[in-house]
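As you look at this complex, bear in mind that one protein chain is not there, while each of the others sits in place.
Presenting chain A:
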Amino acid sequence: MGDSQPRRIEERLARELGLALVLLALALVQVTLLTGLAGFSVPILLVLAIARALVGAGTAEPVRGLMRGLWWAFYGGLALDVLGTMPLGSHAIAHLLAVAIVGLAARRFAVERPLVPLLAVAVGTVIYEGTLALIALPAIEDWRMYGLVVVAPSVLLALIPTLPAVAIVHRLVRADG
């Protein structure tokens, strides 16, 4: 009995470390293979984190599911920060805000309906890009132009992998359960 608690903590730490490494690998994919389209990259980590939160919110333990989504957002954001040029924590905080707001707002909707994840990812991407702009360009004045030039293309790119990402995460969660 005495060994069960330490093993439990070790297992959890190993799992978290493994998750962080997987997300770091995906971040590498995002910044290498999924970039180049007119300077934009497909924000696959944000999409996965939102998908994880939405799928988690649809389970019997929605709070825990949403919290897993937040951890995914945090690890994914840190991975992007390590590989990127913005201050460490920038992408993490942008991911967290997007996933938290979208996850809590969309928790009552069934993720199986395609419009729900698409809308959630679109809104999440706007929050994500807006947060990054506030961190990187706090003195920005022309938000309309920024929205057209930066946010709109990012939203469109994020929508491409949304449904496959939700389907994959959903399948994994079900297999795990």
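Throughout what follows, a residue touches a chain if its C-beta (ideal position, glycine included) is under 8 Å from a C-beta of that chain, and two chains touch if they have at least 3 such contacts; residues count from 1.
Everything below uses one rule, namely that contacts and distances are computed from a predicted model.
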Omitted chain per UniProt, picking from "Sarcosine oxidase subunit alpha", "Glycosyl transferase family 2", "L-lactate dehydrogenase complex protein LldF" or "Cell shape-determining protein MreC", is "Cell shape-determining protein MreC"
For chain A, residues touching the missing partner are 11-12, 15-16, 18-19, 22, 24, 28-29, 31-33, 35-36, 52, 56, 58-68, 70-71, 73-74, 77-78, 81-83, 87-90, 92-93, 96-97, 99-100, 103-104, 107, 135, 172-177
